[in-house]
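This is the structure I want to talk about, given as structure tokens.
Only one protein chain is missing; all other protein chains are in place.
So, chain A:
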Amino acid sequence: MRHILSVLIENEAGALSRVTGLFSARGYNIDSLTVQTTEDLTMSRMTIVTHGSDDVIEQITKQLNKLVEVVKVIDLSESEHIERELMLIKVRAIGKDREEMKRMTDIFRGRIIDVTEKTYTIELTGPGEKLDAFIKAIDSAAILETVRTGASGIGRGERILKI
């Protein structure tokens, strides 16, 4: 099953490699991983999307907690949460495609953030499935380049991950 883990970790050199090293050494899966410092610059927050049986996820959580630099770990998917991913996608925009791309971007509530005579670069945010849906909805031959950040997540309502 898919799980989305939020990790608060000391913002120190090598901390990321400890996390990724743990996943590869123990044979766990990383579907995506995002990381950036928080409002407290001494700390980073990671969002790791992974999958595995409940036993495996329990071990992943425990092993992450065991890392000396990890401050806190929660499994966001245990309760209601929001996740968002950013995609930048460059598409061919000539002839009738140009209008079509603009329309699709509007439907998906994306934004065109760079324009040339032949291309659009579109910014699209949402859950991963929405970004997948956009890719499916447009003509695959028109896609020149895509880049996706992987999911970032946060708990709904009063649920807070903080030290």
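We take it that a residue touches a chain if its C-beta (ideal position, glycine included) is under 8 Å from a C-beta of that chain, and two chains touch if they have at least 3 such contacts; residues count from 1.
In this text, contacts and distances are computed from a predicted model.
This figure omits one chain of the complex; the name its UniProt record holds, of "NitT/TauT family transport system ATP-binding protein", "Acetolactate synthase", "Amidase" or "ABC transporter permease", is "Acetolactate synthase". Taking the complete complex into account, A:68 is the one of A:68, A:141 or A:160 that touches the chain left out. Although one chain is hidden here, its contacts on chain A can still be listed: residues 9-10, 13-14, 17-18, 21, 25, 55, 58-59, 62-63, 65-66, 68-71, 163.
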